[in-house]
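Beneath this line is the structure, given in structure tokens, with notes to follow.
Of the protein chains in this complex, all but one are displayed in their positions.
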Amino acid sequence: MTFPKNAWYVACTPSEIDEKPLGRTVCNEKMVFYRGDENKVAALEDFCPHRAAPLSLGRVCDGKLVCGYHGLAMGCDGKTVSMPGQRVGGFPAIRAFPVVERYGFVWVWPGEAALADAALIPHMEWYANPEWAYGGGLYHIACDYRLMIDNLMDLTHETYVHANSIGQKEIDETPCKTTAEGDLVVTSRFMEGVEPPPFWKLALKGNHLPDDVMVDRWQICRFTPPSNVMIEVGVAPVGSGGYEAPNDKKVYSVVVDFITPETETSIHYFWGMARKFNPNDKALTATVREGQGKIFSEDLEMLEKQQRNISANPDRKLLMLNIDAGGLRSRKVIERLIAQEQPAA
Amino acid sequence: MTFPKNAWYVACTPSEIDEKPLGRTVCNEKMVFYRGDENKVAALEDFCPHRAAPLSLGRVCDGKLVCGYHGLAMGCDGKTVSMPGQRVGGFPAIRAFPVVERYGFVWVWPGEAALADAALIPHMEWYANPEWAYGGGLYHIACDYRLMIDNLMDLTHETYVHANSIGQKEIDETPCKTTAEGDLVVTSRFMEGVEPPPFWKLALKGNHLPDDVMVDRWQICRFTPPSNVMIEVGVAPVGSGGYEAPNDKKVYSVVVDFITPETETSIHYFWGMARKFNPNDKALTATVREGQGKIFSEDLEMLEKQQRNISANPDRKLLMLNIDAGGLRSRKVIERLIAQEQPAA
Partner (left out) sequence: MTFPKNAWYVACTPSEIDEKPLGRTVCNEKMVFYRGDENKVAALEDFCPHRAAPLSLGRVCDGKLVCGYHGLAMGCDGKTVSMPGQRVGGFPAIRAFPVVERYGFVWVWPGEAALADAALIPHMEWYANPEWAYGGGLYHIACDYRLMIDNLMDLTHETYVHANSIGQKEIDETPCKTTAEGDLVVTSRFMEGVEPPPFWKLALKGNHLPDDVMVDRWQICRFTPPSNVMIEVGVAPVGSGGYEAPNDKKVYSVVVDFITPETETSIHYFWGMARKFNPNDKALTATVREGQGKIFSEDLEMLEKQQRNISANPDRKLLMLNIDAGGLRSRKVIERLIAQEQPAA
């Protein structure tokens, strides 16, 4: 196992289950997500105990998930509630997974249910906060989720993969600093007096700031387990105070990344951007989302081919440079959590 | 092996081999079907003994199947007849399969040829019978053939999978009765005074009967090995005599299902409907065929995903309810036939 299972993972967005149940595999577990009793989210094994039909092909009636094959009605606890013409007392229960709807996402705990504590879900200060605007999307990528953590904890790749949008030479030239404290790993880079690349020019304009000036730029990547990476990013015209500048003198955002393992070598990648400037401009939200979606799609081919190279050469040692420190420290946190899940000898 | 090999299976329809040879795998055997000597159907291994080319890429000349690669001419008995510039006496024979064209289908016996008796092919009373009309089609489905037998021997699924065409609540509410005698398994259900669902309204109109009345409805599923399921279905306006009503007072059909295993987890599914009302109305035949094709296509996703759930959980026990009795008894017949094929210890 390369991922901890006793952890909250983003499973889907609420809109994905508004119309009908959703079948999705999380950490190798085939699950069905839906709205059950009182419209609350529920997550079960996607396996009808009657004849193994996927419950995700069924529909919800009166809070029960009714199998689309022969009508078995399943409760949110995994116990069969009823089936036409049958007494269901002896039916085996299927697995129910702890699940919580919070901050605009559905979170699932694929491991030991008794340990699931909703208080462990990371707080998102921008959610339902009028000072912020949020937009995002979902990509499916055929790679180990840790390759995406590496990607996000080492932004020197922007210079090469995203050369025409957010990349610039100064990222390479400015050393980054990585620290770790407990489960939190932080890699930060501050660039002073650089030209804003195209995406940031667009953002400056979006906050009614000049885009033809030199700026200070910052990137503060924060990993928390199991696989969440929040990146404070932004630019401020030189002389405005940089990262500390007031909101109307800078463009300040948080790149939001929830990387949910589907299998050992594939992920559901929930990406987004929380923006703390001009939050009521919905057209800007759409423009930023479209721009980010295009930029983040540039990583897909690289990550999938990198995965194929690694799978074909499983024992080959890779380099561990200082720019890789963020990813490496994050992996150490993950390894510790996985080890904790193993039964004592 | 999950299927008997000493049995007649439907391999194709005659029209599939009218133009050129057809390559098709039946019970894990790669075969080529074509019209050979005197236009009679023939079935051989799809493997040229010269250089392993598939004979199905060849063409028929003077009753011989000529390999499309280097011109080896093969007889219907699997013995090479000639090859340009070669003496063929020492060429190894390939396997020829017993094959019969009957009742509008080509039947093949993938097992021991000496045991193949054409008298074992089930009689189809509607074939070339002016009282009947027939239409049907072919689907390829990635599932164990026994899942399709289960499907057809338990029609409660109509309420869920085919809710908008032939399903209705009363199917669930009316108990079915299953009996077995020798190789024949019968599951029947009789519903009295129910509203005809849309497909049956269409059929009633097709026999010039009122479609806004309550009807008696019947379903009598008959499994015979290796994997044939014939289902007497129909409705008659209440008071007409139900199943026993005269032909002009009811709509009476037989759903015809030949389920031919391609591999352990895929099938060629020949579905059709033999109709014993208004047989000369060709437009009606086309309408019924189109309606059935659409209805039967609704099972595909369910069966393929059910198969994937089973393949991923091979040891997980499923439920055996009374509605499953038809499928279970049919599997017992199949198991007995497979056991009979094993060499004595």
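Letters A and B mark the chains as written, and numbering starts fresh at 1 in each.
Heads up, the rule we're going with is that contacts are C-beta pairs under 8 Å (C-beta built on N, C-alpha and C of every residue); 3 or more make two chains touch, one makes a residue touch a chain.
This structure is a prediction, so every number in the text was calculated from the model and none was measured.
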* **Full-complex contact with the absent chain, from B:Arg51, B:His140 or B:His208** => B:Arg51
* To do: Using the touch definition up top, pick the residue from A:Asp37, A:Asp77, A:Glu112 or A:Glu173 that touches the left-out chain.
  => A:Glu173
* Where does chain A touch the missing chain, residue by residue? -> 150, 154, 156-157, 159-161, 172-173, 175, 301-302, 305-306, 308-310, 312-313, 316-319, 321-324
* Structure fact -> Where chain B meets the chain that is not shown, the residues are 30, 46-47, 49-54, 57-58, 66-71, 83-86, 91-92
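Simple rule for what comes next: only the chains that are shown with their structure count from here on.
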* Asked: Upon optimal superposition of chain A on chain B over Cα atoms, what rotation angle is obtained, reported to the nearest 5 degrees?
  -> 120
* Asked: So, what's the distance in Å between the C-alpha centres of chain B and chain A?
  -> 48
